[in-house]
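I am attaching a structure below and will ask some questions about it afterwards.
Note that this complex is displayed minus one protein chain, with the remaining chains in position.
Take a look at subunit A:
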Amino acid sequence: MTATAETTAGSRGSLPPVPDGAVTVTVKIRRFNPEIDDEPRWDSFDIPALPSDRVLNLLHHIKWYVDGTLTFRRSCAHGICGSDAMRINGVNRLACKVLLKDLLEKGDKHTTITIEPIKGLPVHKDLLVDMEPFFEAFRAVKPYLVTYGNEPTRERIQSAADRERFDDTTKCILCACCTTSCPVYWTEGSYFGPAAIVNAHRFIFDSRDEGAEERLDILNDIDGVWRCRTTFNCTDACPRGIQVTKAIQEVKRALLFKRV
């Protein structure tokens, strides 16, 4: 099916004016609504967009003016909340962090963008997937500070260097870009996946934490860090620039040498 902006404009009033400098984008979207579809299909929409538009703007244009049934998650629209992870032209990205100009060749007046749901999690509807297995893996690694004994009256003291040690992995927004880019995760959904390991790393290497051994035991499991095949897809996919593969390697090393 090909729906275009023109064909559906009639009954619901006029479309927003096409801005100067707009190019035409064919947005191909993997659609699936189990309420009515037997299997997934592709829909295409031709819409006007500015090079400075985020891919999320294109999805909103389609949803708001062409097809209200198009379904996806989004919230902050600037790469902080982690709602709108999706496969854009075959790679995992946040729709609000990819600008159209990043996908255009210089001088292009037209381009085609394909958008699919992230892989490895059950699709609920269109680009919206079931996040529960992902969060279950996160919760399983004890992603919180573990301490024993009495708490100090004031703050715990931590040197700037000790704080820096785990800084990279504190940036995680749990968007699932990394985990759902991992070929191991696609075939073995029981694998904890990069994001859960990143969040374990964030505490294992925190000098204030006393739960490293418990977490390392969990990740030494058959579905733990040893599943990682160092393909670096996760690092490429991370919208926060976290060195995901490196973090996983550091956890492996901590297990091998029994030392953090």
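In this text, contacts are C-beta pairs under 8 Å (C-beta built on N, C-alpha and C of every residue); 3 or more make two chains touch, one makes a residue touch a chain; residues count from 1.
Please note the rule applied: contacts and distances are computed from a predicted model.
Taken from the listed names "Succinate dehydrogenase flavoprotein subunit", "Quinol:cytochrome c oxidoreductase membrane protein", "Peptide/nickel transport system permease protein" or "Transporter substrate-binding domain-containing protein", the protein name that UniProt assigns to the chain not shown is "Succinate dehydrogenase flavoprotein subunit". Screening A:Asp206, A:Asp223 or A:Glu250 against the full complex identifies A:Asp206 as the residue touching the chain left out. Residues touching the missing chain, restricted to subunit A, are 11-13, 16, 33-36, 63-65, 67-69, 71-83, 97, 99, 124-125, 128, 131, 135, 138-139, 142-145, 151-152, 154-160, 162-163, 166-167, 170-174, 203, 206, 208-209 (touch as defined at the top).
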